[in-house]
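First the structure, in the form of structure tokens, and then the observations on it.
All protein chains of the complex are present and in place, except for one that has been dropped.
This part shows chain A:
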Amino acid sequence: MSKKSFRQAINEALRQEMRRDPTVILMGEDVAGGRGGSAGIKDAWGGVLGVTKGLLEEFGDTRVLDTPITEASYIGAAAGAAVTGLRPVAELMFVDFVGCCLDQIMNQAAKFRYMFGGKARTPLVIRAMFGAGFNAAAQHSQALYPLFTHIPGLKVVIPSSPYEAKGLLISAIRDDDPVIFLENKVMYDEEEDVPDEPYAIPFGEANLTREGRDVTIVAFGRMVGLANQAADRLEKKGISCTVIDPRTTSPLDRDTILECVADTGRLVIVDESSPRCNMATDIAAIVAEEAFDTLRAPIRRVVPPHTPVPFATVLETLYLPSVDRIEAAVTATMAHRVVEKV
């Protein structure tokens, strides 16, 4: 056990799985970097944010492949390789670039198994960073996990801490279905204790990061940390919250959410993706359908507005869910009084 950053935890998961299984390969733009450069060095970058640094040195360029800027073909190649014997981990860099290769994910990899009558296995992982908070503007800041969650055949993972990232990525690599693994780009330097040895966190099992009586908060990725900060503040005001990190949006641990809502009777969902047809609407629908009688207040969603992500800091800050907004939503749900119908 030692302190590791989100970046290091991901790097370690990749390294350990590549050691364990020679069919695991990496590919992406500048996952090593430096090829064809005048300095003649390799591994110049190890990914734009250094997440895959050092893997080329250990595994060589038959297993760590720099690609041209050509997402449709290398993401498709990863899908094709996955269905024919390799276990590729393809890095898409910014998830926004899925616009250039969605067909290979949505119409190809996701559908092989079902379309081919259960005969295919596609052990593909696509890693990508997502999220606002970097002033990266409209084409480099989206949180597109609902898009992937919408597509049957894909699994979708959103780690909320370094510990979670390592265990979930190891599961993703060992999984026989296509997995979209989404890393919030603001979190790479966050640190916590992470075991040195490999461990796997199963998909579809939510993590209760905190248990309380009054309100259930469901949050994803970086929002889990914000929800816990809000819960700390609320605790001081006498409001006790449960905070659920579902870990994966597909599969989704409905049971844990429904059980917690049954206990608290109040639900706030924190989701940093665009508000229409996102995880917050999905979970709200499930709870409204399956747990209507246990609700003591309307479900509240803390989500961005239905706009692209703006560039300027003042606007981007307003755009994102915040600790203040989560606190306000919980306070509002506590203030709700059921009026008896006459």
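Criterion: contacts are C-beta pairs under 8 Å (C-beta built on N, C-alpha and C of every residue); 3 or more make two chains touch, one makes a residue touch a chain; residues count from 1.
Convention: contacts and distances are computed from a predicted model.
The complex appears with one chain absent; UniProt names that chain "ABC transporter substrate-binding protein" among the candidates "Molybdopterin-dependent oxidoreductase", "ABC transporter substrate-binding protein", "Sarcosine oxidase subunit delta" or "Putative hemin transport system permease protein HrtB". Summary of contacts with the chain left out: across A:Glu17, A:Asp66, A:Asp214 or A:Glu327, the touching residue is A:Asp66. Residues of chain A in touch with the missing chain: 29-30, 33-41, 44-45, 48, 66, 68-73, 96-97, 99-100, 134-140, 305-308, 310-315, 318-319.
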